[in-house]
Every structure is written in C-alpha cells, then in structure tokens.
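Can you read through this structure? Questions will come right after.
Complex shown without one protein chain; remaining protein chains in place.
Per-chain numbering from 1; labels A, B, C, D and E assigned in written order.
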Amino acid sequence: MPLTSLPEIMIEPLVRDALLEDLGRAGDITTDAIIPQNLKWKGALIARQVGTVAGLDLARLAFRLIDPAVTFTVKKPDGSKVKPKDVIATIAGPARAIITAERVALNFLSHLSGIATETQKLVQAVKPHKARICCTRKTTPGLRLVEKYAVRAGGGSNHRFGLDDALLIKDNHIAAAGDLRTAVKRARDAAGHLVKIELEVDSLEQLKIALDLPIDVVLLDNMPPVVLKKAVALVKGRFLTEASGRVTVDTVNAVAASGVDLISCGWITHSAPILDIGLDEFLSP
Amino acid sequence: MPLTSLPEIMIEPLVRDALLEDLGRAGDITTDAIIPQNLKWKGALIARQVGTVAGLDLARLAFRLIDPAVTFTVKKPDGSKVKPKDVIATIAGPARAIITAERVALNFLSHLSGIATETQKLVQAVKPHKARICCTRKTTPGLRLVEKYAVRAGGGSNHRFGLDDALLIKDNHIAAAGDLRTAVKRARDAAGHLVKIELEVDSLEQLKIALDLPIDVVLLDNMPPVVLKKAVALVKGRFLTEASGRVTVDTVNAVAASGVDLISCGWITHSAPILDIGLDEFLSP
Amino acid sequence: MPLTSLPEIMIEPLVRDALLEDLGRAGDITTDAIIPQNLKWKGALIARQVGTVAGLDLARLAFRLIDPAVTFTVKKPDGSKVKPKDVIATIAGPARAIITAERVALNFLSHLSGIATETQKLVQAVKPHKARICCTRKTTPGLRLVEKYAVRAGGGSNHRFGLDDALLIKDNHIAAAGDLRTAVKRARDAAGHLVKIELEVDSLEQLKIALDLPIDVVLLDNMPPVVLKKAVALVKGRFLTEASGRVTVDTVNAVAASGVDLISCGWITHSAPILDIGLDEFLSP
Amino acid sequence: MPLTSLPEIMIEPLVRDALLEDLGRAGDITTDAIIPQNLKWKGALIARQVGTVAGLDLARLAFRLIDPAVTFTVKKPDGSKVKPKDVIATIAGPARAIITAERVALNFLSHLSGIATETQKLVQAVKPHKARICCTRKTTPGLRLVEKYAVRAGGGSNHRFGLDDALLIKDNHIAAAGDLRTAVKRARDAAGHLVKIELEVDSLEQLKIALDLPIDVVLLDNMPPVVLKKAVALVKGRFLTEASGRVTVDTVNAVAASGVDLISCGWITHSAPILDIGLDEFLSP
Amino acid sequence: MPLTSLPEIMIEPLVRDALLEDLGRAGDITTDAIIPQNLKWKGALIARQVGTVAGLDLARLAFRLIDPAVTFTVKKPDGSKVKPKDVIATIAGPARAIITAERVALNFLSHLSGIATETQKLVQAVKPHKARICCTRKTTPGLRLVEKYAVRAGGGSNHRFGLDDALLIKDNHIAAAGDLRTAVKRARDAAGHLVKIELEVDSLEQLKIALDLPIDVVLLDNMPPVVLKKAVALVKGRFLTEASGRVTVDTVNAVAASGVDLISCGWITHSAPILDIGLDEFLSP
Partner (left out) sequence: MPLTSLPEIMIEPLVRDALLEDLGRAGDITTDAIIPQNLKWKGALIARQVGTVAGLDLARLAFRLIDPAVTFTVKKPDGSKVKPKDVIATIAGPARAIITAERVALNFLSHLSGIATETQKLVQAVKPHKARICCTRKTTPGLRLVEKYAVRAGGGSNHRFGLDDALLIKDNHIAAAGDLRTAVKRARDAAGHLVKIELEVDSLEQLKIALDLPIDVVLLDNMPPVVLKKAVALVKGRFLTEASGRVTVDTVNAVAASGVDLISCGWITHSAPILDIGLDEFLSP
C-alpha cells in the first residue's frame, strides 16, 4: 500500500486548533518575555527510540503557521524506520517561533509515530503470512483521519473510516433483525453498489449460515487460531476473512498462520504509547 | 482537589465533531438498514478492567446529540474506581440511536478513563508522601481540556493549560537569555501579578543560583531521588519543588520520598492505554 | 432501498447557515415592522406539481430554528408522490416566525423534491428491467449529503459520496499509469479491504482487457444500448455493470433493456428543476 | 451593470467546504494510488454548449487550495459568451492536484455558468425594451452570494440579498396589518433612510390604493401583459414597476413590452440547468 | 421605529463565543471550588445610572447557555429608561451558573445599554426638530448587528449595515472617478433597483452640482449649522439630507434646527461609555 501525503487542506484545521489550544489568550508568554525577536536558531527532530515515523506534514505545519520563515527539511519521511539519535527533520528560523510551536509539533509527531510504530511491529510479526494488519473505528475523537494515515505509514491497512463507508453487521444488528439472514438481506437491499458488507460472526455455526450469503468480508470475532483455521477452510475464498479480538504482537503470528486475510486491532490507535522524539535546538552558527 | 463538571458549552463541540467524523456523509448505514426505527433498547456501560472513570458527560452527550430521547443514568460518576463487571451507567431509548452513538461515546469514555486510571495509579503509589501528581502539556492535540479534566478525575493536579497561563523557563530560554538570572529577570518583568513563574534546572549548581531568584516553582529535571532530596533541602520551602523525567508507577514512590511537592508525568496523557469499557445492549423488556 | 432520516446533527448546520444567509445583519425587517408579535398563524405546504417529496426534515428545522413554538406536521413524508393541491405538511405557530423561515424552508424542500422527482421519473421509466438509477459526484457544492438523500427518496441509489469511499479509475488515470492493467494493479494494491474498485471503459476492446482484472464494477461510458448489450454479455456477471452518459427519461428504458445493473445520471442532481411547492398561510381561527 | 470580482475572502469558505466534502476522510484515493506524484499535466476547461461563463474565481481557487503550484489562465472571463469547443481557461501543474480538484471546480463553474446562461437568454429576449431582468431570494441554500453574482455575470440585476436589505410587503403582511395602507405605514416608520420599500400588489384595484403611498417599487404579481401595461400607465413613474410570475424566455418580451422597469424570475437561480463544461487533460509536452 | 427582538439564531454565536472566551480551558475554577453544586440563588440586574436599556436577550442567553435552569425575568425591556436602583431583570437558579455567566451577561448588557443611552440623549436633544439620529459603520468589530440594534433601542435609526446594502460615494470615490457626475453615473449604473445611493459633499458648490443627479440622500459633511440651513434650502426636498461631523449632545440641536432629515454620529457606537449595571445576588429564601 503506497503511502501518500494528506492534502494540506485536510490537516490544517487540526494543526491550527492545536496551536490555538496551546497559545490560549496571551500566547507564549515565556518565550516572548525572554527570547529576543531577531534571534535565529537551528534545531533537529531526533528519535529517542526505535520506531516508525508518521506525521511530518503536521509537524511542519505547526511551525509554519506560527511563522512562515521557519524552514523544515525532512530527513526520514513518514513510513521510515528510525533508531535513537536519527535525525528525522531539521528546522531553522526565528528562535521564538521554533520554541512556541515545538510542543504542538511534537505532540502530533510522537502520537502518530507511536501508532505507526505499533502497527509496524504487528506487520513485521505476521510475516511470512499474507495477513494484512488493519485498524478499527476505535480512534481518538477528532483525529481519525490522521490516525488512519499513521496506520498506513506503519504498513497497515485501513478498515472503515466511519459508519457510512461500509456496512458492518454486528451481533446487535442481528439481534434486532431477528436472525442473521434477515440482517444480511436488509443490508444488501440498502447498500449502494460501491459499498461493501462485512458480517461479524462469533462461532463456526454462525459462519456456516453465512456461507451462502451475499457478503464481502466476514469478521471472525474472538476465535482462537485453531478455530480461525477451520473458519478459513469453510469460507474457501468465497469472501475475505478478518480476525479480531485482543491480538498482540506476541499472538499475531499464530493468528496470521490460520490463513486469514486481515487482522484488525483496536490497540494500535487507541492505546499506542507515543514514539519518543525530541527537538534539539542550538544557536544558529 | 474536588472534581467538578465541565460546562457543557465547553465539551459539546468536541462531541459534535467526533460524531460528525464518524457519521461521515451518509450516517450509520448499517443500523439504518437493519434496525427498525421504533425499536427500544436498554444497555449498560460495563467496566472490563480495574480502573478510574472519567468522561461520562461526553459519553452522555454523544447519545443525546444523536437522539434526545436516550436516557443516560450514571452509576459510577467520574472519579469512581471500578472493577470488571461494574455498571458505570445505564442507557435506554431508541435502539438505532444507542448503536449509532456507541463508538463515539466509548472512544471518549475509555480514552479519558485510561488517563484517570494511570493517574490514579501514580497517586496511590506516592502515598504516604505529600507529593501531588501532575500532568504536562504533552496532551493529544485538540483534547487538552478534557484530558486535564481526566487527570483531576484520577486524583491528579493540573500543570499549565497552555503557553499563556504561567511562565516556564526552560534550558533553551536560559541559553537565549545568556544566563539564568537574566532569564528570570525578563520573566518577572513581563509577568502579570496573577501569573506564576516556574524555572527548570537540571543540576544542583543551577539550583543554587536560583535560590534567591523571584520564582514560584522550580522544576527539577531528570534528577535521581538522592539528588532530588538534596535539592529539596537546598530550597527549604522558598518555593515549590517539582520533579519530572521518566517517572513510572514503580519509581514514583522513591521520587516522592525525596520530599518534592509535585511530580509531573507526560505519560499519563500521551501514552495511557484506554480503560476497557463495553456497552452491553439488550432488548427492552 | 429503505429511506431513513438524516440525523439532525448532520443537517442542522446547513439549515442554520441558510437562515443566517437570509437574515443578514438585521433580520426580517418587513415582518418585524408589520406583523404583530403575538399573532398566530396556520399554514400548509402545498404541492403545485406532480412529483416526489424530499427534504421535510430540513424544512421543519428552518421553522424550528427561528422559533421552537412552530409546530410542523408531516402529511406526505419524504419519498411520497404528490399531485397539485396535495398538502405535504401543515404548520402552526407565531406568524412572524412562519413568514421569516418560509423562504429557506421552501428553498430546501423544493430543491430536494426536484431531485427526488427527476430520479423517480427515471426509476419508473426503467421498469420492468432490473437496472437501478444512481447519482454521481456532480452535485451542488455544499449540499452533497442532502442531494444524495433526495436521490434515495426518489427511489434511486447512491454512487460514491466522495473521492475517498471507492476507487473510480477513469481515462486519465489509465493514461497516467501507462495502461489499464497497471492502473488496476496500483488501485488494488492501495485499496483497503472494504473499498470497492470501479473501472471506466469506453469500448468493448478495453472491456475485454478488463475482464480478468480484480474489479468490482465496470463503468460503460457513453455506449449505445446495442453496445451495452454486448458488454453485458461479455461481463457475464463477473462484476457489476454501470452505464453512463447523457441518459434521459426518454432513452433510459432502452439503456436498461441492455441488462446493465446500474444507470448513473448527473442530471438528476446538477440540473433538476425544483418541484413547485407553496406555503399557503391563513390566520389561525 | 459592470461585473466585478468577488473578494476572495468571501468565496474561499465555499470552495474550501466543497473540497472537504469531496475529499472526505481519506482524500482522492484513486489518484493517489495510480498517478505518480511528480507527473505534470496541462488541461483546458472547454465549453460544450452555447452559454455565458460565471464562476472562474471559484474554479481557480479549487485548484489552488489543493496545490498552489497549479496555474490557471483565464481565456473567457466571467460574463463572456462561449460556444462549443471554446477554451474558457487553461490549467497546468501537478497531475494529481488537477484531477483531485477537477470535479469541485466544474461543479461550481457549470452551476454558476448555467445561471448566467439562463439570465442572459432573458436579457437578450427583452430587447429592445428597457426592462432589466432580476433574480429573487429563491436561491440554492448556502450559495446566494455567488448565484447573485452569476445573475450579474449574465447581464441581470439583483433583487434583495436577504430579508434585511429592503422591505418587501407581500399579501400576508397586508393581511396581518389589516389593510394595505397600514402595512405601508408601519414599513415606512421602521425603514432606515437607506432602505427601500417594495409593495406587492396583485390587482389594479390594489395598485390604485398604493399610488399615493410612500413606496419605492411596486411588484406587479402574476399580471398578464395587458394588465401590466395598464399598471404602468397608472403608476406614471411615481415609483419603479416590477413584474413577476412564471416568466419564460418565450413570454418575457411581451412582459417587457408593457413598459415595466424590472422583470424578476426565480427560475434563473433555482432551476437553471448547468452549462456543460469539460476539463480536457493531456500530458505536459 | 418599533423595536423588535433579534432572532436568537443571530445572537447566539456572539454569546457563545464570549462565554468560551471567559471560560478558557478550565472553566470558572473559583466558583467550582467554593460554591456548592446544589446551592440556589436569586439575583437582580440593577441600574446604577440613568440610561436606556439594550441587550437583555444577550444577557439572558449568557445565563441559559451555562445552565438552562436559570430563569430570567425582564422588568425593564430593551428601550426602557432606567434610573439608579431600578430592577432591570430578576434571575433565579443555580448559584454557580449565575456567578459564572454574570460577567459576560453584564459585559453585553452594559456595553449595549451604553450605546442606547448615548443615542437616546441625542434623540432627546434634537426635539422638537424632525431630524432622526443615526449611526455609522464605526462599530466595534464583530458586534455591528447588536450595536445597530442598541442604536434602535435608544430611539435612533440605522445607517448602512455594511459596504453592500447601499452606495455611499465619498471624496475618494469622486477623486478616483475624476468628477462628481461620473461617480454618480457609475454608481447609478451599478446599483440594483432596491439599493439607495448617498453622496457625500463638503461644500455648497459641490451640492449645487449634485442637485440634479439621481441620488437618494446627500451627506453634508462637516458643515456648520448656518451652511447646513442653506444646503437644506438648496435641496428643497429633492432627496434626503444627512448632516455629519463631530456632533455632540450640546451641538446637535443647532444642527437639527437647520432642517436636515438625519444626523449621523460615529461616537454613539465607537466611544459610548458603558451604562453601569450591577448584579445583586442573594441566597434564595
């Protein structure tokens, strides 16, 4: 899955809001009081941990929205693997602007790189199996589009972006419909021709009923690898198979070995710790 | 520190944006297709881990903004400790609205409860020392006000809310000013009478210079407990002392034993895993 | 395709903006000057043409946002067919509010009903063939979500909601990729597992190349019915077939007779004339 | 009426919202997947019908907001008449940006040019009479300012922009006031010295009562040309006369021949079909 | 000029923004810390000066947006004259909400009442002459619509609301056009039929040229009363006459005695001191 930039028009509001949240009603009063207006600095964003980078466009924007005179040069683009002391990007320009924007830039970059890093760990762990790692809708409110991007930067694949771009039939939908067949039928009648339908099942019995239904993907919820293997055998390629449920870096390879096409994991977006990245600053020579 | 509600006017935009992010351009197409419009459901938000609750007002709003007919009854208010199977809140109303709003409600509640839970662990761990646990500006972009609230729900205390409500003089400010004294003098000249000044030092030598300067708090950065103890002894209550730097649940008691007034920790807002909370739904009898 | 309401949270900003656009900086100065504040009126939204209704929730909101005291009772819900003099909804409440909100309510209702009406004409015209009528991205800027809803109200089906919820490979994508196979391969590598791929072809030669490619839908662009029929025969149900290109109410049945699954039509959203609907008002007895 | 540009500050929010509506949460996934990032293209906006152009500033902005590197050169400025194959503007720059912005640019340009085209037909049709063609408040919600601009581009004149910039006394105002004289008196007492008053009458009897009232314009509603002629004779230039009511290109000359000063027409904004304009793209040589 | 309420949809964003500006990122920390959540209070908005009231709807909204449980009962509606100790409105409800919203409510109410009060002084001072007092575009940025409302509450009349609802030809327009006649001709050609034209002249010589031009109002800039009188005599009712230029409460009667129709005054919106109003609170019995 090639990684492409997010159009600036989509991420600018996020960066703008984060800066205003930090500037409050009086701006960076420490920096304004202490640092001379014409002082120039250089700096570098430095990795302090092993990981995968994501979010450089947001970091760049944070500096630029404070002062367009800040230059930002990427050394390790999004999707790159880094180790401690690697220079991710260099920065140069007015010292005040660099310090004022630093925290917001780092908050975005370390949060998104954290997601990319956890994703990449899972991606590495499933080799040599075909399974793709994908995310869920368990994202941080307001940041879904950039968190989904970070998953791609980590080598993962995206699940639904929201409630509206695919149908995912869960247990409560089935309960409300009365039975699984009725639920799928209603879904198929309502779905546009470019909208896929995924069905969640939690047992092989449910899966057997689903085998001849017009769905695109089946979500095998909380099944151990041995059951997943049976499920994949039953499906025989009729539709894609997705495994989900408390998958970790330690368990993911066994899950992938079952032959499923996809493994989804909420953890990578809702609980990934940040990737530790620092901004080392020094006076411009 | 008593915990008070956030005025709805402050959190409503966050919940509204999160719902619109999830609804996209077509809304919950699965639920609309399958679940009858007049079906009523009941449900309960159930803890699946030990932890501390935060964010119920945001969860409640998520349901109400989709349909005011949903009732939401709190059983374990923000700040409560919960264990697996505890009912945090009960919900009743139109099944469609409950399912449509569920993910956004849980995304807020589990994220903020995760922060409260990690905070509370640190708060417990520092006993019987006087040190208060506090947060930093290392928050998720756009969510600072609710994440700071979650820290309070977990028994913690808040550091600066932004760049504008206190002066925090760091190493790069001192470098730009030339020396520590000049930096503090400029800060004092600029600060309003209701604005405090905190100074970051990273050695006892720096601290000694600071002892007679007009500051309110000293931030003792990355000092081991034994050095912190010496620092506290040097300060002798002239101003508050705050320790920071890679504090964990395992190390925090030793840090607190040094006698510092405050221990700040970025982790609790930028890397806390969620508290696992589920919504169990069932047909209204 | 069942028709469901749009969540109010999604349409309220549109109605609010339209009201503010009309109220300007001084509000309804004519009504405020002339009509007594406590006068109550009744009124009815009356069809003046044969057509299909869509947009009642937006009309209702227009009145309610001006004054919650206005009641709005639907007689012919969205999707209903109406003829001249049919009462679509009745209104009662403060005369000032009714007159002030009238134009915005009618602008939404008559625009969306116009789209539903044209869609319904095409839907009727393709009978007894299986083809579904669908829309395009040629919508009025800012109104896509409600115009797509109006298409559903008229019995039509929705195509992509935007650039992001399905891949549609057009001639210029193929030109940039060098050839059709490469374009589809790149698309497939990039597409998430819940995202469909549609390929536009403009000749049977192109279609033949596409036959063994992993696509979900083929868009047969600007082909006469006789060629469409050959195309459908070639495809043999491998993927869905969509016809497009200057289809009118007069020609659509012939297109449908070719056996295609879908017929898309830009006209129904970008050039549908309004459905003429009036608000007849009278003093409350 | 000279045609002037709309300040960018007024139209940028419209273009921005339309782009975001189309980009959704993942952007142009087809183009990102298939078209190389450094590919440059040229293109031309080509008329496919006879008509009048309006909206080039919005089209230009659509490309620029996606990528400032796209150049946009106008060949037929707003207000120009075009025939099939006429080049309206040329475009050059990154292929991805051109394709991503294309649909939004065309949606604005073809919609507004459609309005200008219909307006211009009426303007031509009333010659050699003095009557000016003007619009109404029956505009597409959210687009009033640009639709009114398109009317000017088509040679028309603008009626009220909203409820607040002139008083228009209609039948229901008169009904609420009790009689026509009272309504006009209340309006006159309330109107600022820079605000005009227009009165709608639907019979010569009503008009006779109005003759000595302090109004600026009379709206002669739904009167056939022969009655309009009598009305104009009665008014004798005391105030301006405006005819309205289901005027078409075929009937407008007869209406104008009555000697009225203005002919207003809702159709030109609420039901004008688009002007068909295409974007022909080709590789940069 | 009858005074009517501003629709809530127009003023709510102003009140909401003002509250958020005051609440910042942590809300009313003093009140939350000290005042019990279930305490009820009563209070009264009390005039402390002689003046005219304006802005009660904004004050009411400030309380309601913090807590809908606050009741607000108007005793002296907008436009009323008050003297010290007069009760303008009473308030009852949760003590916290009353205190939290108090400052924003008073900031609106005292600012707008200040404008109404200064306007009313001028209105009283011009009696028994016919001249109406009107405002200008010299308003506080962001508050024009409510400041113009306050002028009406004070018995004044409104000038243009913006650059777009009337043409006002000033000296620099004339300079750019070359001469006064050309300027007026260009204005007339461009103006819609519901848009008035006002011309600013600064000498009787200029006025004489203007006498036969198609304008609606003449602005007599900075002329002493004796010259104004000559100007009025020259105009002979051909169009309205407006005097402007450093008019004060002391000089306005002499200006009005010249016979002009209107006297405009920037001071009443840009430099009116507030009307001193306090909120007296007491425990609910």
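FYI, a residue touches a chain if its C-beta (ideal position, glycine included) is under 8 Å from a C-beta of that chain, and two chains touch if they have at least 3 such contacts.
These numbers come from a predicted model, not from an experiment.
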Could you run through the displayed chains and say which ones the absent chain touches?
-> A, B, C, D, E
Among listed residues E:L6, E:I88 or E:L143, the absent chain is touched only by E:L143
Among B:D32, B:E102 or B:E242, contact with the omitted chain is made only by B:E242
Based on the whole complex, identify which of E:V195, E:L220 or E:C265 touches the chain you can't see.
-> E:V195
Hidden partner chain, touching residue among E:P7, E:G27, E:G79 or E:G93 = E:G27
Sole residue of B:I9, B:V74 or B:A190 that reaches the chain not shown, by the stated touch rule = B:A190
Hey, which subunit C residues sit against the chain that's not shown?
-> 21, 24-25
Missing-chain contacts mapped onto subunit D | 2, 4, 6-7, 9-10, 144-145, 148, 158, 161-162, 165
For subunit E, which residues reach the chain that was dropped from this view?
-> 14-15, 17-18, 21-36, 39, 95, 99-100, 103-104, 106-108, 110-111, 114, 137-145, 161-165, 167-170, 172-173, 175-177, 183, 186-187, 189-191, 195, 267, 270-274, 281, 283
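The rule is short, and it goes like this: only the chains that are shown with their structure count from here on.
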The C-alpha superposition of subunit D onto subunit E, two copies of one sequence, needs a rotation in degrees (nearest 5) of 180
With chain centres defined as C-alpha means, what is the inter-centre distance between subunit A and subunit E in Å?
-> 52
Could you grab the centroid distance between subunit C and subunit D? Build each centroid from C-alpha atoms only and quote it in angstrom.
-> 22
At least two other chains touched by the same residue of subunit D: list those residues.
-> 21, 23-27, 32-33, 100, 161, 164-165, 186, 189-190, 195
If each chain is a node and each touching pair an edge, is that a line, ring, star, complete or other?
-> complete
